[in-house]
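Data first, discussion second: the structure below is written as structure tokens.
Here the complex is missing a single protein chain, while all its other protein chains stay put.
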Amino acid sequence: QETVKVGVLHSLSGTMAISETSLRDVLLFTFDEINAKGGVLGKKIEPVVVDGASNWPLFAEKAKQLLEQDKVAVTFGCWTSVSRKSVLPVYEKNNGLLFYPVQYEGEEESQNVFYTAEAVNQQATPAVDYLLEQGYKKFYLLGSDYVYPQTTNLVLLEYLLSKGVPLANIGGGLKEEGGKVISAGKYTPFGHTDYQQIVAEIKQFAAGGGAAVISTLNGDTNVPFFKEYAAAGLTADTCPVVSFSISEDEFRGLPAKQLVGQLGCWTYFQSIESPANKKFIADFQAWLAKSTVSGIVKEGRVTCSPMVLSYDGVYLWKAAVEKAGSFDVDAVRKALQSGLSFDGPGGKVTTQKNMHLTKNVFIGETKADGQFKIIKSFDNVVGEPWLKGKYKK
Amino acid sequence: MPSPILAVEDVSKTYDGFKAITNLNFYLDQGELRTVIGPNGAGKSTFFDLISGRAKPNPGGKITFGDIDVTQRNEYEINRIGIGRKFQTPSVYSEHTVFDNLVLSLKGPRGVFSSLFKRLNSGDRDRLDDLLKLIRLDDKRSWKAGQLAHGEKQWLEIGMLLASEPKLLLIDEPAAGMTDAETHRTGELLLSLAGKHSLIVVEHDMGFVRQIASNGKVTVLHQGSVLCEGKFDEVQNNQKVREVYLGRGKH
Amino acid sequence: MTSPLSAPITSSKRLKIEIGVVAVIAIFLIVIFPLLNAWGMVSNFHVSLWGKYLCYALLAISVDLLWGYTGLLSLGQALFFSLGGYMMGMHLMLMIGELGKYAEAGKNPNGLPDFMIFLGYTTLPDFWKPFFSFGFSMAMVVLIPGLVAYVFGFLAFRSRIKGVYFSILTQALTYCASLMFFQNNLLMGGNNGFTDFKRILGHTFADPATYRWLYIATAITLVLVYVGCRVLSRTKFGMVQQAIRDGENRVLFSGYAAAHFKLFVFVLAALIASVAGALFVPQAGIINPEEMKPEKSLEAVVWVAVGGRATLAGPIIGAISINALKSWATRAFPDSWLLILGGLFIIVVLFLPGGIVSIPGKISAFYKARFSKKS
Amino acid sequence: MSAAAADTPRQIVAKAILTENSAARREVIGTLVGQGDESVAALFTAWREDALFIHSSADGAKTPVQLTGEKDSAGRQNALRVDDGQLLNGPDGKPLRLSASELTVVQHDRMLRLSMKAVIDLLDLAASSPAKRIQAVQTLGFAQDAEKLPALINRLSLEQDAKVKIALREAIALIQLKSADDAVKLAALKELKDLHTLASTDFIKAAQKEAEAAKKPELAEAARIALGAVENHRTAVNFFGTLFRGLSAGSILLVVALGLAITFGLMRVINMAHGEMIAIGAYTTYIVQNVFGSGLALSPFGLSFTIPGMNTTGLAYESYFLFALPLSFLTAAAVGIALERTVIQFLYRRPLESLLATWGVSLVLQQLLKLIFGSNNVQVSSPSYLSGNWTVFDVVFGWNRVFVIGFAVVIVFGIWMILTKTPLGLLMRAVMQNRGMASCMGVRTERVNMMTFGLGSGLAGLAGAFVSQLGNVGPFLGQNYIVDCFMTVVVGGVGNIAGTVISALGIGMADQSLQQILGNPVLGKICVLIAIILFLQWRPAGLFVTRSRSLDE
């Protein structure tokens, strides 16, 4: 049987492997699932897995290799924005197609990338809406020192101000230059291990009650942060933390007991009680159990939003290919932009003209078993990449 | 009286509270060959360290070479004004050949840029050949210096010192590890240098000291300062010197 | 190792052989390989790939100049590589102009780099303006890293920091710089750095010929640097350099100001690395602070060690072979290639202390030994 | 709206449950404030834990119930009526047995829980634990609800505990800030000035603004003074807090760097795999934790196997950490010894190459850890005795931090004893300074090398057990520490344990103070690095230079 080559471009080594390996796993699972049902346009998917190794020039090189050497029909990949930025010119130059599955800062809309990712208005602003509704008055912005948190916080700053929150009630610090706010919030480098100072600051910030932390801390650094947070006697009751980068997968490495009641916001939670989701989880677990792919961990696996958005991406691509009747990128793009829908584990997702996705947004509260209890949902939120300045008064 | 080429005045050196040199005064005339002896730990090598810039004296002391205050200069500047030194433990460039060791030591400009464009001329080559013969390492010129035996390294280091043609030579235990005959040859070599160069030689081999100090002065250091100074015989018969240094033996 | 008792090989004969070999390789790299590409026998992908490898080779030479020849193990060479890259990157960013993302979206009337629009800038900061000029940018590729190297080297060598202290200090320097460049308000693109380049000297990056010319420029630079370093190592300067490596303190007592020599080499190596970085960035398509991380410098050290320290062919061979291995293995063994690479380092260090370049010598020594036994 | 006087607290709760609108529901709950009994607290807890349900009978009547007791095979339990606490009877008059899946869970949201908390808080005013009482008092105070004032004043007259008294005074003053009477406000501000609690900041600021807006200079001035007192207090808190944080950051640095001070400082092996030794210690802790719990399943290299657990709970489970400490040491030491035998022993004469080989080792170990445990971080929970804190005058002393400081003191002392007071230590130092000569004197250098490297690696493992309590545990954990470790050892002066101690504490202190001053951890870190560069200008061979006279050291 004929095959179609599909690229998988994630970091399987280096610092980002912590997050990205799971996406490789779920993609392989999805391909198997589709292949078992006959593939795409009658062709079996032949994955070409490459390791970007958390190294951005290497990402660009691997992208080139996938497009120019392997001639893949589509690529699923990237986690960090900088990796996406580094491969973007390659996709544009070769007119390739990349599906990008991870919450990101927006300010971009390439014809060669399909963003299944959460845009800022599909994650951060709904979460803030929820907090405001719950009566929180003070917000401490904390993030890792890179573009996604920086951008998100700048957007949130405008958003909060537009909602009448006074500047004095926004913690973490502002940096102004020439009258322009160029940074809002507190930032720590990747791999930062010492949050004593920041937690002490939050403790004082929250001393008078009514405060919440909005965290865009990335991966690893959440662990020392939350351990310190708990050690300082701060809890979800005294000052809740809403995190945008902790999904169920990251949660596996966190001290769940000490986090109970903290908040998360995604377009998917494993705890969604829908038949589609239950089936997805069961199938994925079954696939893991019998998988022979090297380096796959079988125990204690969970599902999370970036995984599901990767999964959705593959099916959307399949739908687009089938609609276009061809693997040709221009045809597939056209099909994608025509508003295809797929009933994924997180509910229905619909493609938009601007290469983003309309989807449901959920707010969840962490539980001791590492799952989120869904406490609020927003249906069919349209993904908007250009948010900076939008809420400016 | 000619002004001394080296004047060491009231110099002390303390290491972690230990006084290695105490109020030392020492003068060396132009062209003089001075022998310095003294018990182990008397401060002879430290004395050389101070002159050659490896160590700085305690504040207050003065060391002048010609009219230059060497305490204000660092090692390579001191070398460039004409003070060369042979160390007590042989120290050569072990990864370089014997020949290159000498090339590196050859008198001439020492700057970065001059070294980029330096070529050996025939005069240099002749001089190097002579030196190799003198130190009897002619047949080992392309050996790596690190492969030489202990005594050969001693000779090589002497050769390096000569190659740089310093005004003042500081020679620490040149005879150590040499056979009696070679020791004698070294002595003759040093004597032949005297007059044109000024030398300070440290040695424990009394036969050798007798040989090189026949016309010159001997200084005895003890506990960091001068115990006595004079002709070889005077020093040898000095009761205190016998007590702390020579012992009851036949020396 | 040559036996001290054996007659020294006539060095002039050796030199002639070497010149021949270098010339052949140079012609292949500079002329034949690009021609093959133009004729379609070598893919565009491989041209840009080899262009990058050659940049890495330059970086490796700069490391070896310091470590192999002068005994200064710098764990910060990637800093100079990146600085060169950033200088080139600034120029390339300004060349994007109307082709950028914000411009496409109609939000960038003044042709600013996208990240500035994003930070709310409407006019270009002054220090960016001269970088419109290619010539000025190239001058900065030399000046800025040279200046950083000079100041740092001056301080370090003046106070006689050496050995691991020097290594750790250079590591701290590059780490510090990477943290600094991560900051958005430095106006150097923050964590994303510079990317999405569109054209260089009027040529668009969409055209494979652009990559070919970049490749040729890199190959020429490499050959020139190789020859230059080779000549340098044969001068008296080279001798002093190696003397410093083997006995820095002794050198002082021969009248050489070791610090001046070290400073010269350090700046020279920084310039080589910087030029390599400037050539690398247009070919790789991105420069960001990640490239300044200490690990990157460490990687370059490993290339040198694997290739063969204190030789000039060694770093080139090491850089190319390890990166080629990496390119291949990240595709062929995406899961376990680091295991392979790590194992390789261990094996090379344990069993091949002279690196890859020592293999021919080992083989010939082996045969010589067998031959001499028989006779 | 007010609840009918006849309603018992239980009935009010039942009524609230049946109220659909969430604001209205909060209001019903609000009527419980200041009254109620233990049963209300229990009901609220059940509510929060999703154990309250609404039972709809066939006739459409809705009854709130709580499910309790043993589940039977069908998952059914006894149902207690919320309104009277009695068993719910079916139409046949017999108690019904219901299963959760047939019932509708009573929903709750964050604000509702806060309302419930307010009720419980007042209950808690008389709680036996002072900490609980303080929390209750603070919640009431922050709400600035004048209605609660009498309850608080009443409590103040009864209260014995000094800390609770302060909290009560603060709460009363905060509520009085809202008073219409300027004199009361003034007195409240005075009181707040005397108390100068951090929590009052925002309230005083609000009062100040209000006073300024209302053109009441006297009040504004009082507010300004009160604020000044609070800020003074804050400065003191930050100062002592920074001291403590610096000490603890330094201790952690010390703990993680000590192993390297041995393998690199003493042995001169540029040990890039040090970080992975830390990771091994941390993973050992993880395994021990799981063995004490329910076990662990792993599937490295496609093979699956299970490590059985002991299923302990409570204190027995939490004692896992005490076992993990020695085991982390031993595991890492064993790996270190294996490493020494296979790789390091060939490199003693080539220190710079040891850097490359150990870097290779570190890559390999990272990959192995990834293959065995997966690339995700794993979860290590802190035992309760390490997860609380002491708060003295608003300075927080986390127990984990205090423990690390104490532990650092212990191991530094231990290492110092071993190295300087035991024959083994003497031999170690002799071998590390001159292997050839030591062997000529009969020292079994191979064994000493092995033990020394084992000791260094073991210490790294021990550090791993500690950092597992403070940070993440993943295959790349070591990378977070390696740069700092080398920096610490080098700044202290290679080969000098005392130097390592001082440099670790110095860097920790500098880091925390700069962070405090600059308010930016990144800038703080940059400044520390620059300070180190400048420091080495002054001391090019580290803090403690071990001088030797030889020309080529």
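In order of appearance the chains are A, B, C and D, and numbering begins at 1 in each one.
Just so we're on the same page, contacts are C-beta pairs under 8 Å (C-beta built on N, C-alpha and C of every residue); 3 or more make two chains touch, one makes a residue touch a chain.
Throughout what follows, contacts and distances are computed from a predicted model.
Novice: Any idea which of "Cytochrome c oxidase subunit 3 family protein", "ABC transporter ATP-binding protein", "Nitrogen regulatory protein P-II" or "Monovalent cation/H+ antiporter subunit A" UniProt assigns to the chain that's been left out?
Specialist: "ABC transporter ATP-binding protein"
Novice: In the full complex, which of D:Leu322, D:Cys440, D:Ile517 or D:Leu534 touches the chain missing from this view?
Specialist: Candidates D:Leu322, D:Cys440, D:Ile517 or D:Leu534; residue touching the omitted chain: D:Cys440.
Novice: Among B:Asp10, B:Asp69, B:Asp180 or B:Glu234, single out the residue that touches the unshown chain.
Specialist: With B:Asp10, B:Asp69, B:Asp180 or B:Glu234 as choices, the missing chain is touched by B:Asp180.
Novice: With the full complex in mind, choose from B:Leu148, B:Ile200 or B:Val235 the residue touching the hidden chain.
Specialist: Residue touching the absent chain, from the options given: B:Leu148.
Novice: Spell out, residue by residue, where the missing chain touches chain D.
Specialist: 423, 426-427, 429-430, 433-434, 436-446, 495, 546-550, 553
Novice: I need the residue numbers on chain B that touch the omitted chain, in ascending order.
Specialist: 15, 18, 38-42, 44-46, 88-89, 136, 147-152, 154-155, 173, 176-182, 204-206, 244-249, 251
Basically, only the chains that are shown with their structure count from here on.
Novice: Would you mind checking which chain's C-alpha centre is most distant from the centre of chain B?
Specialist: Most distant chain from chain B: A.
Novice: Chain C to chain D: how many Å between their CA centres?
Specialist: 44
Novice: Round to the nearest whole Å and give the separation of the Cα centres of chain A and chain B.
Specialist: Spacing between the chain centres: roughly 74 Å.
Novice: So, what's the distance in Å between the C-alpha centres of chain C and chain A?
Specialist: The answer is 35 Å.
Novice: Indicate the residues of chain B shared as contacts by at least two other chains.
Specialist: 87, 91
Novice: Can you pull out the residues of chain A that are in contact with at least two other chains?
Specialist: Those would be 12-13, 145, 189, 294-295.
Novice: Using the touch definition from the top, list the residues of chain B that touch chain C in their complex.
Specialist: That would be residues 52-54, 74-76, 79-80, 84-85, 87, 91-96, 100, 103-105, 110-112, 115-118, 140, 142-144, 147, 160, 164 of chain B.
Novice: Write out the stretch or stretches of chain D touching chain A in their complex.
Specialist: It is residues 109-111, 114, 117, 138-139, 142, 197-203, 205, 234, 237-238, 241-242, 245, 248-249, 252, 297-299, 301-302, 304, 366-367, 370-371, 373-382, 387-389, 391, 396, 398-401, 467, 469-476, 479-481, 511-512, 515-516, 519-522, 525 of chain D that touch chain A.
Novice: Touching residues of chain C toward chain D in the complex: what are they?
Specialist: 67, 73, 155-156, 159-162, 164-165, 168-169, 171-173, 175-176, 179-180, 182-183, 247-250, 294, 298, 301-302, 305-306, 336, 338-339, 341-346, 348-350, 353
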